[in-house]
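All protein chains but one are shown in place.
As written, the chains take the letters A and B, and residue 1 is the first residue of each chain.
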Amino acid sequence: MTDTGQTNVLVLILATAVTAGTPILYAALGELLTERSGVINLGVEGMMLIGAVSGFMTAVVFKNPWAGVAAALLAGGAVALIHAFLTITLRTNQVVSGLALTIFGTGLSGYLGKSFIGLPLPVPFTSRPLGMLSEIPFFGPVFFNHDPLVYLTYLLVPALWVFIYKMRPGMHLRALGENPSAADSLGVKVFLSRYMYVVAGGMLAGVGGAYLSLAYAPSWLENMTAGRGWIAVALVIFALWNPLRAMVGAYIFGGIDALGLRLQVLGVMIPSFFLQMMPYIFTILVLVVVLGKNRSARTGSPGALGIPFDREER
Amino acid sequence: MRRLSGFIYFEKRLNTPRASVFIITVLSVFLSLVLGGVFLSVTGHDPIEIYSKMFSGVFGSSFGLSETLVRAIPLMILGLGISVAFRMQLWNIGAEGQIYMGAFAASWVPLTFPHLPTYIMLPAMITAAMLAGGLWALIPAIPRAYLGVNEIITTLMLNYVAILWVEYLVFGPWRDPQGFNFPLSAPFPEAARLGSLGGSRVHGGILFALVIAVIIYIIINRTRWGYEIKVIGESEAAARYAGMDIRRNILLVMLLSGAICGLAGMSEVSGISGRLQHGVSPGYGYTAIIVAWLAKLNPFVIIVAAILFGGLQVGGYMVQSSGISAAVATMLQGAILFFVLGGEVFNRYRIRLGRREAP
Partner (left out) sequence: MGESIKVKLVEMRGITKRFPGVLANDSVDFSVEPGEIHALLGENGSGKSTLMSILAGQYRPDGGVMLVKGKEISFRSPRDAIKSGIGMVHQHFKLVDNFTVTENIILGDDRTPFFCRLDSLSAKISRLGEEYGLTVDPGARIDQLSVGEKQRVEILKMLYRGSDLLVMDEPTAVLTPQESEELFANLKKFAAAGRSVVLITHKLNEVLSAADRVTVLRGGRTAAVLGREEITESKLARLMVGRDIDPVKNDSKDFAGETVLELQGVGAMKDVGRQGLRNITFSVKRGQIFGIAGVAGNGQKELAEAVTGLRWVHSGRIRINDKDITNLSPRVIADLGVSFVPEDRLGMGLVPGLGIVDNLILKRYRKAPVAGRYLIDYKKAGQEAERLVKEFDVKVADFRSPVSLLSGGNLQRLLLAREISENPSLIVVVYPVRGLDVGATEAVHSILLELRRKGTAILLVSEDLEEIIKLCDRVGVMYEGEIAGILPGGDIRPEEIGLLMMGSGISREGA
């Protein structure tokens, strides 16, 4: 194989890493916001599935992928609202409620999507090279020859970073997760804000799911997320609750996904089952390394994560 | 003068009568089914028809009943395994992977040593399955004990790995050459099969479940170890203060939890399929989490709850003939867990609703 041939393969793998990482990135950004506000939502997998199925159905009916994205936003937000009500208002166990959401979302998406399985999507998101940018050698094809939902993350990630670290509501968000009672004593609306961020998290998870069914696959299959929601939860820890790190992490996970696909195409003699295991094993390794070496992953987590807030608690 | 001062009040209860816990749980399950029915009718199905189909499918025939028990057996064993870990606030979400690893290890015995007599074969399979499940659960337990790595995500990730591993075996090296290319291993010899009860598909695994329930009850409520598990689950600081070894208990409890879940894998391959095959568990590991939680971790209630959920799953398959996805059962399970969780608030708090006038 020539040098350019090898570069081409590398570009292909990296470009696939970006698309494979994008659904995880959306979901991770959503979970990041949710956790920053002090609520842990383990229902990401379920919310992604609901986003995927509602996005796909809507896009098929309206013959417009953006309608699908809008539906995924709404549906993801709506089911996240259940988690918000249970954990914020009723103060139930956040871990169990999140699990319930995953199970519920899996079932609901399977039920709703039954008649859409295997249907082709008439109008999937397709790659649109971004003019001049796409012609930059190497970086162009890797980053700027994708569909609009990928480009959207290029805006969303820095925007969230600025929001969290530089803006007033972002400061309130950080305080909510660290010490809600301090925030409350100064008039930050703890309940309302937590509701908002849990719902926002669900909306982003919904879009992440819709990316799978509208751009990545593009089709609907039961359980098509295949654990990506859980990987997103792990990614938030890896990212130390920072959106920029989440982006890097998502592409690493995407890269491992992509590598598996590529190796198969290149005819490497490893059974595909083992290649498919890689993202999951890698997730475990990442958690062990991040938490083992870098204790700040624990100190860096929002101080009040998972603890219900009760102003009159005595 | 009238003043509005909020609309929901919570007042901590100082005691909760047992009867009200029971009534609230039953009511929660009922309400979730009602809401599920509303949802079904909104999406264009007749809920009465679906529910009655589910009900008559489960209770209307001996086949339905025995299928319910067949599905309840793994739910019982897994629910019991999960409950041990949950008791210590260890969120073992990896039962699904542990049942697969148990099934794999249990199958290895007859596939490698097909000529063992029953009295060696079955104990060997049981041991192998429990070892495999326990060790599989130990993998996430070690980083949890020594580095504080959250076990929820790691146990869950290992589920996918375990499933892929079994798929690799049944699509690859263990595929039965006489199996017409289906993803199945060769059938086990008769010595490797658990007997069934009265000609039905209900098999000896149900005895495993009952024995384990009794053992767990004794461990938790009568032994020093069970006492440590309770204390650590309630407060790690108090446990450390009392000189308990938390790391050792994390490892031991996960080992036990995984071993029990692994045994469920053995009971499935030996009692039902008689071979290792693709899809050993259709998500039993997740349903069992609901079962354990619904039963408030009480081992005997887990047995009952598992039968209910077994029925729900059979019902889900019964309605597939009307063109509805069996996922409807999964959806209802999620909804039930939501309602039970929400209902618990009535056990912990008195709730006052509505506008209140201040004097």
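Rule of thumb we're sticking to: a residue touches a chain if its C-beta (ideal position, glycine included) is under 8 Å from a C-beta of that chain, and two chains touch if they have at least 3 such contacts.
Here the structure is a predicted model, which is why all the values come from computation and not from measurement.
One of B:59, B:182, B:241 or B:300 touches the chain omitted from the figure, and that residue is B:241.
Contact with the chain not shown here comes from a single listed residue; of A:120, A:137 or A:187, that residue is A:187. Residues of chain A that touch the chain left out of view are 166-168, 171-172, 174-175, 178-179, 181-189, 299, 303, 311-312, 314. Contacts to the hidden chain, counted on chain B, fall at residues 3, 5-6, 11-15, 222-225, 227-228, 230-231, 234-235, 237-238, 240-243, 358-359.
As a convention for this text, only the chains that are shown with their structure count from here on.
Taken in their complex, chain B has these residues touching chain A: 8, 10, 43, 91, 93, 140, 143, 147-150, 152-154, 156-158, 160-161, 164-165, 167-168, 171-172, 286-287, 289-290, 293, 323-335, 337-338, 341-342, 344-345. Contact residues on chain A toward chain B in their complex (touch as defined above): 42, 46, 82, 85-86, 89-93, 95-97, 99-114, 222, 226-227, 230-231, 233-234, 237, 271, 273-274, 276-277, 280-281, 283-284, 287-288, 291-292, 298, 310.
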